[in-house]
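Missing here is one protein chain; the remaining ones are kept as they sit in the complex.
Naming follows writing order (A, B and C), and every chain is counted from residue 1.
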Amino acid sequence: MTDSVEFSRDELMEVNAARALAGARSCFVGIGLPSTAANLARATVNPELVLIYESGTIGSKPNRLPLSIGDGELAETADAVVSVPEVFNYWLQGGRIDVGFLGAAQVDRYANINTTVVDRGPGRSEARLPGAGGAPEIAANCGEVLMVLRHSTRNFVKKIDFVTTLGHGSGPGDRAELGLPGAGPVAVITDLGILRPDDSTAELFLTEVHPGVTVEQVRAATGWELKVADEVVTTEPPTSQELTALRALKAAGRSTAV
Amino acid sequence: MTDSVEFSRDELMEVNAARALAGARSCFVGIGLPSTAANLARATVNPELVLIYESGTIGSKPNRLPLSIGDGELAETADAVVSVPEVFNYWLQGGRIDVGFLGAAQVDRYANINTTVVDRGPGRSEARLPGAGGAPEIAANCGEVLMVLRHSTRNFVKKIDFVTTLGHGSGPGDRAELGLPGAGPVAVITDLGILRPDDSTAELFLTEVHPGVTVEQVRAATGWELKVADEVVTTEPPTSQELTALRALKAAGRSTAV
Amino acid sequence: MAKHLTLQEAVAELIHDGDTVAMEGFTHLIPYAAAHEIIRQRITDLTLVRMTPDVIYDQLIGAGLVRKLIFSWGGNPGVGSLHRFRDAVENGWPRPLELDEHSHAGMANRYVAGASRLPFAVLRGYRGSDLPRRTDTVSTVACPFTGEELAAVAALHPDVTVIHAQQADTKGNVQLWGLTGVQKEAVLAADRSLVTVEEIVDDLELRPGGVIIPTWVIDAVAVVPGGAHPSYAAGYSVRDNDFYRSWDSISRDREAFTAWLEENVLSGRAVSR
Partner (left out) sequence: MAKHLTLQEAVAELIHDGDTVAMEGFTHLIPYAAAHEIIRQRITDLTLVRMTPDVIYDQLIGAGLVRKLIFSWGGNPGVGSLHRFRDAVENGWPRPLELDEHSHAGMANRYVAGASRLPFAVLRGYRGSDLPRRTDTVSTVACPFTGEELAAVAALHPDVTVIHAQQADTKGNVQLWGLTGVQKEAVLAADRSLVTVEEIVDDLELRPGGVIIPTWVIDAVAVVPGGAHPSYAAGYSVRDNDFYRSWDSISRDREAFTAWLEENVLSGRAVSR
């Protein structure tokens, strides 16, 4: 059902990221955009979705968007709180999580992720990013990986300067050869559309665009020559229910620093 | 201070085992005689002694003798209850425990312990004992080891049929060569007296007898040619305070199966 | 998500001939009722896993259902020998029993490796012991940083783990408290899991020392009040030490044991006090 309401590019990204979690049982949630998407999914397409945060909360049901991965709300609403070693060893590495949801600073055509350093050219030091966090093992051990980030040639680059977290490596078979248990990235959801890995090459290609976005716009915002599906589908516009839920979550999140 | 009260051989053993814990901060306690000794120590020479049981209780302060290592009393009176993997990995292997207190089925002259199988001669199957339990790692990782068992040629044997738990191996240097962090057995307390390892050979020799026990009696109850200290000391008889505390603990233990 | 089943249904659905089954609980919360249901259903050729086989496995072994035992301490705690276990090992009655024998530290770490989906765990253990000579699940690894050689133990991956807990909620989330032993690891190491509980509550309220196991890692929950007897469930019952003491004479004799089993388990009645 579509409604004639106004929405932003970011909201298109967030709503479609939430929709991607329909049917999942459990999700290991990175902070920021992934957390927005996962909490919106609980409010819309997947009320029973079990959220796991790396701070050790299992089954968090926050009513507002946490600013950080360790907000009190996450612990207070959780089914269980465990130690950080336990969440990584028994739950993530233990193969208990269906979907890992990650953001990224830089992504290449095989959905490999860089969140460590960016080369700024000769004579200049590398630009420092926050680092790996939980991402390498989330991407390795979850059943599958979803990614969400804004689309630009700064983020979608021909070659990443540092492989923090392996997506599909240099193509099909790389994950299996490295013995990575999970299927790896299955969708990259942006503010322009959705990219998915090609079954035979594992290279990301454009399968969906959001309403009002052209294939050319996506190509222009991608740092490599982006392949495009034969039939690019236009995603359903956000419903008023989705937008209401998303805006309520964000409003609650902004008013918590009391 | 000695008193003219009656006491049994077992009580001599138990009282002397408790005295051996004077000054220790923490003790990893096996069930049976070691548990009796450790709880008596808390009631007499060492009220602040921290008892750790392999069921995961840290700082148990039972008012009665537990029948098993997992009696509710141990958990209810503990400072902390942790998982079984944690008690073995963080606390025992972590090098946090001063004294390990063990019983044994068979002991040899180097205080090696067999609690696994006893050879019954040709044509007969091995006699089955309970097995290792926590002993191999208790003996390896505690600062030092105390042992308590009744004295007989069945228990103190020339050669044990199976090394479940290493004491001093085949003599000095064996523990260091194997990289065992703790000092190993420092005293074996029996119902006849006390054996200690010789500084230069690591072989157990008789250093103390209990009141009324002769050196010859101990030699006769030992399955190898027992060496004896130049001056064998007679242990102090139990005080009335020690006996009262011991008997109260046992009486309370017997009356708990309600 | 855990299904709410009767004990009979749950055992029939989850446990099959030839399975490797772990029934954990360190003195506390031992799932006796589930073991008795296995005996009644004559599920056989089992490989049983348990740190402290205890009276519960003495019963399963004596009933002739067990092919192999993976364990670290097989006694009647505070009482003495497990006579059915000894009879099986020493005399092959009612059938031979293969052993895979470890220390407690080794067994605990084997469960940890299983729960962590690692093929092995590392510990400072077994040094100078003859135990590694009798098993192929202890080996060594060298530290790649210091060169030190350490013990390695193979991961445990039971087909089924069975535990007893105090409470489940209507969704099948489980809470246990008191001594919680190695139960969480045993559940997470297994392919399937069954939890018997004292009672179902509308909502679990986290207790001091409480361990929560979420419904989505459990296959079935069955309500069995007193299902840990003669062990105990903190907050619900006390350990029946008299039964443990009486087990010594019941189990010492093959006929006395068989009669006890017939009367107390196979007839479907609860274990007598």
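Basically, a residue touches a chain if its C-beta (ideal position, glycine included) is under 8 Å from a C-beta of that chain, and two chains touch if they have at least 3 such contacts.
Just so it is clear, the structure is predicted and the values come from calculations on it, not from any experiment.
A.B. asks: I'm checking contacts with the chain that's been left out. Which of A:Asp108, A:Glu137, A:Asp191 or A:Glu208 qualifies?
C.D. replies: Checking each option in A:Asp108, A:Glu137, A:Asp191 or A:Glu208, the one touching the absent chain turns out to be A:Glu137.
A.B. asks: Check each of C:Arg50, C:Arg117, C:His164 or C:His229 against the chain that is not shown and name the one that touches it.
C.D. replies: C:Arg117
A.B. asks: Which of these touches the unseen chain: A:Val15, A:Ile69, A:Val145 or A:Leu226?
C.D. replies: A:Ile69
A.B. asks: Since one chain has been left out of the picture, which residues of subunit A touch it in the full complex?
C.D. replies: Counting only subunit A, the missing chain is touched by 31-32, 54-57, 66-72, 74-76, 81, 83-85, 88-89, 92-93, 116, 125-128, 130-137, 140-141, 162-166, 169, 174-175, 178-181, 256-258.
A.B. asks: For the chain that got dropped from the picture, name the residues of subunit C it touches.
C.D. replies: Within subunit C, the residues touching the omitted chain are 116-124, 137, 139-146, 148, 150, 152, 154, 205-210.
A.B. asks: So that we can see where the missing chain sits, which residues of subunit B does it touch?
C.D. replies: Within subunit B, the residues touching the omitted chain are 25-26, 50, 58-59, 79-80, 89-90, 93-96, 141, 181.
Following the convention adopted for this analysis, only the chains that are shown with their structure count from here on.
A.B. asks: If you drop subunit C from consideration, which chains still connect to each other through contacts?
C.D. replies: Leaving out subunit C yields the groups A | B.
A.B. asks: For subunit B and subunit C, let me know how many angstrom lie between their CA-based centres, rounded off.
C.D. replies: The separation of the two C-alpha centroids amounts to 28 Å.
A.B. asks: Quick one: subunit A and subunit C, Cα centre-to-centre, how many Å?
C.D. replies: Taking the average C-alpha coordinate of subunit A and of subunit C, the gap between them is 41 Å.
A.B. asks: Subunit A to subunit B: how many Å between their CA centres?
C.D. replies: 57
A.B. asks: Please list all residues of subunit B that touch 2 or more other chains.
C.D. replies: none
A.B. asks: Note the residues in subunit C that touch 2 or more other chains, in rising order.
C.D. replies: Answer for subunit C, listing residues that touch two or more other chains: 112, 184-185.
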